[in-house]
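For this view, one protein chain was removed and the others were kept in their places.
Chain naming follows the written order as A and B, and within any one chain the residues start at number 1.
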Amino acid sequence: MIRLEKRPTPSRGWAWATPIVAVLATMVAGGLLFGALGSNPFEAIRTIFWDPIFGEFAFYYRGQLLVKAGPLILIAIGLSLGFRAGIWNIGAEGQYIMGAIFGAAVGLAFYPMEARWLIFPLMVIAGVVGGYLWAMIPGILRTRFNTNEILVSLLLVYVAEQILAWMALGPLRNPDGAGFPGSRNLGQYASSANKELIAGWGMHWGVVAAFIAVIFAYILLSRHILGLNIRLAGEAPRAARFAGVNPERLVLLCLGISGALAGLAGLFEVAGPAGQISIDFNVGYGFTAIIVAFLGRLHPIGILLAGLLMALTYIGGEAAQASLGLPASAIQAFQGMLLFFLLAFDVLTNFKLRIGGEARA
Amino acid sequence: MDFGSINPVLLIAALMLASTPILLAALGELIVEKSGVLNLGVEGMMIVGAISGFIVAVETGSPALGFVAAAIGATIMALIFGVLTQLLLSNQVATGLGLTLFGLGVSALMGQSYVGIRPPASPRLTFFGLSEVPVIGPIAFNQHAMVYVSLALVVAIWWYLKRTRSGLILRAVGESHDAAHALGYSVLKTRFAAIAFGGACAGLGGAFLSLVIVPQWTEGMTAGRGWIALAIVVFASWRPWRVLLGAYLFGGVTVLQLNLQAAGIAIPVELLSMSPYLITILVLVLISSDKRRAAANAPASLGRSFHASA
Partner (left out) sequence: MSAPLLELRGLRKAYPGVVANDDVGFTVGRGEVHALLGENGAGKSTLVKMVYGLVRPDAGEMRFGGESYTPGSPHEARQTGIAMVFQHFSLFEALDVAENVALGMENPPPMRELAARIREVSETYGLPLDPARLVGDLSAGERQRVEIIRCLLQDPKLLIMDEPTSVLTPQEVDILFETLRKLQAEGTSILYISHKLEEIRTLCDGATILRLGKVVGSCDPREKSARELAEMMVGSELNPPAPQAHDLGEVMLEVNALTVPPASAFGTELRDISLQVRAGEVLGIGGVAGNGQDELLAVLSGEVPVENDKLRFKGEPIGATGPNPRRAKGLLTAPEERLGHAAAPDMSLIENAALSGWVRMGMVKSGFINWSKARAHAEHVIKDFDVRTPGPGNAARALSGGNLQKFVIGREILQKPEVLVVNQPTWGVDASAAAAIRQALLDLAAEGAAVIAISQDLDELMEISTRFAALNEGRLSAPRDAAGLTIDEIGLMLGGAHGMEVAHIHEEAAP
């Protein structure tokens, strides 16, 4: 009989080791899954994890890595602050959409004016505001009416998707687009384009923002009293109140930051890689970022690494789709599996496994 | 605009049909939460149920076997959640989210070659001449069997929680797992059973969607119904009768907005499509704003991990 025994102090070694062990376990289980789907498991794993960085077409994929990792890291950093405080914003996908809509609307309003120094910063601000406001809905409902923020933030994703569809077909539709759904291409409008900063690297302003967010979050959590309060609120809510933390203000703050960062990610995406507001603009970054946040142990540096890894699975997944005919949804299942393995191995951080001994009643 | 095309009798009959997946899923989650476990993976279990049921119904030609398979498929999902949260003591919120993300991926994977196929028809039950009786007939005597099952389940769960010893133990475990453990009840067994039941119910709800309401398979077809089921449990203050009320309210809004869309009302379609979600949020706000009443019926151990230390 295997028993769990609580460790007096959480194991630091395991805290770092579990994500790695989880990734390895997911590779094994994923290999079996792909094998069951009729692909060669080794080839599939190699295509997903190795080829995008070192393979024949790496020059293309490497750039894609940062393009995909940028929004994931940016969103996950915001979410991690809330998750640490026990505030569960799981509607980042909706905030991401609203940031994109707000930002794009500002950009399109100025079309075809040429004033990048004014228009692009205004779009960035609008993106932040869009995500922030959308996240404030669950925030205010939670603090004013005690409404569960998990459910509200999530339900608002579906509302945001409908607004996105409405915008793409109605108010923001490209007047010169021959009736096709979708807005003008912001990437081709010099004043609004979020261009690659270094050719071939995939580095755009959103990636820069993600790196800055990582640094800020690191300093906040390790050095600032607000970071201590956030951790306190999550680990021991009563102790946090004893320490003078105002729980309502913290809810608004955490939701606000995560909404603003998700909105920012949406703006950079719509002005850059995606280019336009369209019905299928959102591809689930807001949800994958939840996995990134956990895989990174809610730690800024961990999130940076996890974001890159998760971006790799996206790109590798696309590659495997092209070369092995692996279905797109396989990667989604694969990412879900990764989260499961991480949560499962996490038990080792706080508990020791004992074999034999007393059976529990 | 043509409101004349909206027939109230057919509207109610359609409402019952549209509400059933959410009702089933919410009843399952009610039992799970009464045992003190918060499983946010309802959406994931529902969609796995939807595709498992669909595949088996198509392959065997039997919708009944499809429903059985849906229950089994979703229960397997629920047991993953059970192992992680109950044995490995993982965070219930994170694990539930993971279950939803995983379920959406796995179901899409399973259903690749089933897109665009029609499942075998699941006939409505008819009761001799009763189905022909105006007004009452279409509402009460001409529904799919699962509609009756879901209604019977409301009564059964009410009776189980209120009148049986096993129901009492379930409530006790949800209220204080430490006290239940001290009295010698197995927290783990009770919770595992509840989690499995919740999975089976969510699976049936999902299959009702893919086999009866739509009826075909599309990726992500549950479209947030699992989350709405979770919201309805909160709305219902963990009472079976109010789960029924909540589910039918949501079903009513859904059916009404579809009818308004069909009637060509001058509101953007997207606004109508988002109305069920908005109304769910509104109802949640109304119900939870009374802090003391909202908390009074909530299981006190909800979402907390249990580890018998000594």
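Simple rule for what comes next: contacts are C-beta pairs under 8 Å (C-beta built on N, C-alpha and C of every residue); 3 or more make two chains touch, one makes a residue touch a chain.
Fair warning: this is a prediction, and the values are worked out from it, not measured in the lab.
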| item | value |
| --- | --- |
| Among A:Glu5, A:Glu248 or A:Asp280, the residue in touch with the chain that has been omitted | A:Glu5 |
| Absent-chain contact - pick from B:Ser62, B:Gln112 or B:Ser176 | B:Ser176 |
| Contacting the left-out chain in the complete assembly, out of A:Val28, A:Ala236 or A:Leu353 | A:Ala236 |
| Chain not shown, touching residues in subunit B | 165, 168-169, 171-172, 175-176, 178-185, 292, 295-297, 299-300, 310 |
| Hidden partner interface residues of subunit A, rising order | 5, 8-10, 223-226, 228, 231-232, 235-236, 238-244, 246, 358-359, 361 |
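Simple rule for what comes next: only the chains that are shown with their structure count from here on.
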| item | value |
| --- | --- |
| Between subunit A and subunit B, centroid-to-centroid distance (C-alpha), Å | 28 |
| Of subunit A, residues touching subunit B in the complex | 4, 6, 37, 83, 88, 90, 141, 144-148, 150-152, 154-159, 162-163, 165-166, 169-170, 287-288, 290-291, 294, 327-337, 339-340, 343-344, 346-347, 350-351, 360-361 |
| In the complex, subunit B residues that touch subunit A | 40, 80, 83-84, 88-91, 93-95, 97-99, 101-109, 112, 181, 184, 186, 219, 223-224, 227-228, 230-231, 234, 268, 270-271, 273-274, 277-278, 280-281, 284-285, 288-289, 291, 294, 307-309 |
